[in-house]
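Of the protein chains in this complex, all but one are displayed in their positions.
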Amino acid sequence: MVKEFGAWPETVWASGDRFGGTPVCGTDVGTTSVQAVIMSDGALVAYANLRCGYDFGEAAETALTRALKAAGLSRGDIKTCRATGFGRRRAAFADATAEEITCHGLGARYVFGPDVRTVADLGGQRTKAIRLYDWDRVRDFKISDKCAAGMGRGIERIANLLEIPISEIGERSLSAEKDPEPASTTCCNFMYPETMGLLRQGFREDEYSENDVLAAAMFTVAWRALGTIGKLSPLDIGEISLDGALGFTGGLAKNPGVTKRIERELGLSALPAKYDPRLTGAIGAALLAERDINPR
Amino acid sequence: MIKQRWETRPLEIWDRAKELRAKWQKSIDNRQHLLAQGNTVESDWSPGFEKYLKIVEDNPVGAFMASKSHSFARRARLASEVRGWGRELCGYVNNCWGAQFLGRDMDGGPFPYRDMCVPFPDVCDQHLKRGQQCMDLSPIPRWGGDMPIYPGERDPKRDEEMIEHRVYCNLKIIADIERIFGIEFDDERFVENIKLREKLSAYGLRISQLMTQVPTPLSAKDLYSFYTLGDLTKLNPEEINDFWKSFVDEVQWRADNRIAAVGGERYRYMEAHPPAWYYLKYYRYLESYGAVCIGSQYSHIMSGTLEVKEDGSLAHRDVTPPADKPIRTREDAVRQWITEARGNRFKDDEYCRKWAITDFARGFKADGAIMALWRCGVGCTLTRKEQALRLSEMGLRVLHCEGSQPGDRTDMDEHGFLDRIDAWMESQGLEKLDDR
Partner (left out) sequence: MNKLQDILEHRHEYARDWKKRTGGRILGFYDVYFPEEVAYAAGVLPVRILAKHSEDFLTDRLMYGNCYCTRDMLNQFARGDYDYADGIVSVESCQWHYNAFDTTLIEKPELWSHYVFTPDYTDARTSKNVMRSELDLFRRKLGEWTGKEPGDEDLDRAIDVYNRNRQLLRRLYELRKFDGTPISGSEAMDTVLACQVMDKAEANELLEELLEETESRPPREDCVRLMLIGSETYDAALERIVESLGANVVIDDLDNGTGYIMRDVTPQRDRLMAIGMRYLLKPHSALKDNVWRRRPQRIWEFIEDWQADGVIIAKQIYCHPHGSDMYMVWNLLRERNVAFHTFERDTTLPYEETALGIEALINIIKPGMTRLRGQEV
């Protein structure tokens, strides 16, 4: 079997604390990974995070089962469940669905605190940039263009190509002395052959190290994400500027090769995440589920 | 070591060209003048305001950025993209106007904001909307205009109202600029420029004709250093005239003495429209196969519209000559300049004179063609595949390469491009000269 370098390890977590209240579930069924979280009275009780595969419904079921097991709960203990994400309508157990923009907006305030104003959701398939008011309402949002898709997926391909675990490639890319020109910044499908070309040239002429090649690829993804995030910037003359603090969510939020480059370009430091930033969408869905049973 | 078939040597006029270019650049950078966004080739009246006004076109600005600084051009395009401009728009436009949005130029100085916008007749949709960014940024004075088109043979009757329209629009622009900015139009200087343009066209034609010779005394890459001097970068007419005269003399001398642009010339290829300005390296790479680029319909723009005559010679297409009457008024001068309704060579060559591309191949004795497919913009790629089919039918081997746009390296896979070139050359039995 071919070794998989592009996948993050699957995780299951439980707080272990006793909890009261009514447990609810939120699940984020993304294109590459799925998360299920159990929350009760606004507290995170447990979660599971795993690869999605092609069967979104089954993946969501598995995530929920693992999260429930970790929390020591059964399906019947969950009062209600909301699903979000690309495959949300495949989560048969969900009582309702919610779109990702609202969920990431709500979840981000939980994961990063109330100061967060801009959320950059760097997903497997899409980049979404969300601007929040200083209360929990979405003010504006942008979703990546048609030909800017699959950036998270693209990074997985690069990890597999170079046979470097995905958890390491970000840091390693930062050790390149200077960022080379990015590989094609249109989409990951153009980026891949160009990266291959760099490798070929590098190995032949010793011009590029693996880290330089990684830097070119990460720079590509960061640059493309900036194209979406930057659309939240004022339209006045000047560089991209964001109003208030930034938080990264989604799988690429765990890749410093991408996030540090975005921070560098924007001239700011993103807020630290209190929880795994990949959980943001699922947490937002769970918070909506809590509102379903306790309308404000 | 590349095998030498012909004697070759550098052009002597190179330094003078650089001086002229620098002078033009300085004239813009100094901000001594009002700046107008506009199409310089279609604004032949502009030297009438030369003491006060410079027309700056975003095409060369954007191309220059792409060739000089990838990183600045990329940043500028991002600035344009985040303000809603499509990534599939022309790279020249996104480079130049992205810099406007950044508020600075490539050298770090302030962006030279435009004081007005004069029309961009519809060479391509992007030209038509080309003044949009500076017009949408602030309420600068602006004017419109048209470059009519219709398929088929020229119809003088149909042209009448179109010519009147063009004449009216240009006269209005001149009069309005005088009124709004309080600057005086020098009609004599305008007339002088019309005459200079006729001369430049004759010089250009001679250069094009000399490049049909084997070996070509000048390659397309060389030509790119000269072709905009005068028409696009309007400067002192005497100086420009002297320059072109000397240039023609030198190229003539090279042709007479078989001085080649590329010593190993054994394969001649043509192109379609502008090259990848950020990756001109491929010309040198092809020279290693003994392949020389003899240009494109675009790079020979200084010659006007060309066609192969019955005797096989390359000459100007027959155009309506200016009326043989003295120029007494400004309107006379405009009419002397605008003699045709349509006549934009790119559109004409693509729609009205579909044979123009094959004429070009025959005229320049091309063996093959590189027909770049640019994903972004319109005019740079429109009809390119059809033209390639026509060239293939006449026996040329056509290579397609893909990229974003001549001013946008986003999608250019340099390694992939060189691989294609290898396959293209080798499939025609050509090996690298230094490999043999």
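First chain written, first letter: the chains are A and B, and each begins at residue 1.
Please note the rule applied: a residue touches a chain if its C-beta (ideal position, glycine included) is under 8 Å from a C-beta of that chain, and two chains touch if they have at least 3 such contacts.
Remember, predicted model here, so these are calculated numbers, not experimental data.
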Problem set entry | Selected residue (touches chain absent from view) among B:Tyr92, B:Phe111 or B:Trp143 | B:Trp143
Problem set entry | Of A:Arg75, A:Arg137 or A:Arg200, the residue in touch with the unshown chain | A:Arg137
Exercise. From the list B:Leu35, B:Ala99 or B:Cys124, which touches the chain that is not on show?
Worked result: B:Cys124
For this session: Consider the whole complex, including the chain that is not shown, and state which of A:Trp13, A:Phe86, A:Phe112 or A:Trp223 touches that chain.
Result: A:Phe86
For this session: Using the definition of touch stated at the top, determine which of B:Cys169, B:Ile207, B:Ala220 or B:Leu314 touches the missing chain.
Result: B:Cys169
Problem set entry | Residues of chain A (touch criterion as defined above) contacting the omitted chain | 86, 89, 94-102, 137-143, 145-147, 235, 288
Problem set entry | Touch residues of chain B, complete complex, unshown partner | 83-86, 88-90, 93, 119, 121-122, 124-126, 128-129, 131-133, 135-136, 142-146, 148-151, 158, 160-162, 164-165, 168-169, 172, 351, 373-379, 381-386, 389
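We adopt the following convention: only the chains that are shown with their structure count from here on.
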Problem set entry | Whole-Å separation of chain centres (CA-atom averages), chain A against chain B | 46
Problem set entry | Complex contact set, residues of chain A against chain B | 145, 147-148, 181-182, 184-186, 190, 193-194, 197-198, 200-201, 223, 226-227, 230-231, 233, 235, 237-240
Problem set entry | Contact footprint of chain A on chain B as seen in their complex | 70-71, 74, 78-79, 81-84, 87, 100-103, 404, 409-416
